[in-house]
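With one protein chain removed, the remaining protein chains of the complex are shown where they sit.
On to subunit A.
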């Protein structure tokens, strides 16, 4: 086959997000890197999957690239070689199945749709976080554990909006604060001084 045909054939095989990788800036201009070289360099890993194991011992299979892009923890594990592709699974004892599935969902969507426009992504995020407070808490802890920066920031932003302008008692409920740490006298003093906060 002629080189040109081979190129087109290989380009056709690649998923769109990998084709996007074939563009790199060279001297200020964006140049298409020959896809066949990229493919050779990556030798089988783009569609490689890894196994994540939830606290309930359920195994989830997910594309390696997806998790590596989002989770610093998983990225480090793969890079330092502590994860053996053939047989290992990554145990995530702090994350239950329901939450893990959601986290994988988030990472997968953002990897595959990173070229979407901002509005669509934000709409998807808003829908994604339409969960009850337990679910939000679980997601927060999972994102923190796995060190997924953009999911963390998203959740922080959501919580910030939740507490803005709320009364003190409501905030204590949201943060599940049973003991506010003030002495009864201090608490009374606060309530007297700022009644509109309560």
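The rule is simple: a contact is a pair of C-beta atoms (placed from the backbone, for glycine too) under 8 Å apart; a residue touches a chain by one contact, two chains touch by 3 or more; residues count from 1.
Here is the rule we go by: contacts and distances are computed from a predicted model.
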Among "Exosome complex component MTR3", "F-box/kelch-repeat protein At3g23880-like", "Small ribosomal subunit protein uS9m" or "Molecular chaperone MKKS", UniProt-listed name of the chain not shown: "F-box/kelch-repeat protein At3g23880-like"
Sole contact to the chain not displayed, among A:49, A:89, A:112 or A:172: A:172
Sites on subunit A contacted by the missing partner chain, in the whole complex: 133-134, 136-137, 140, 144, 152, 156-157, 159-160, 163-164, 168, 171-177, 180-182, 186, 190, 194, 197-198
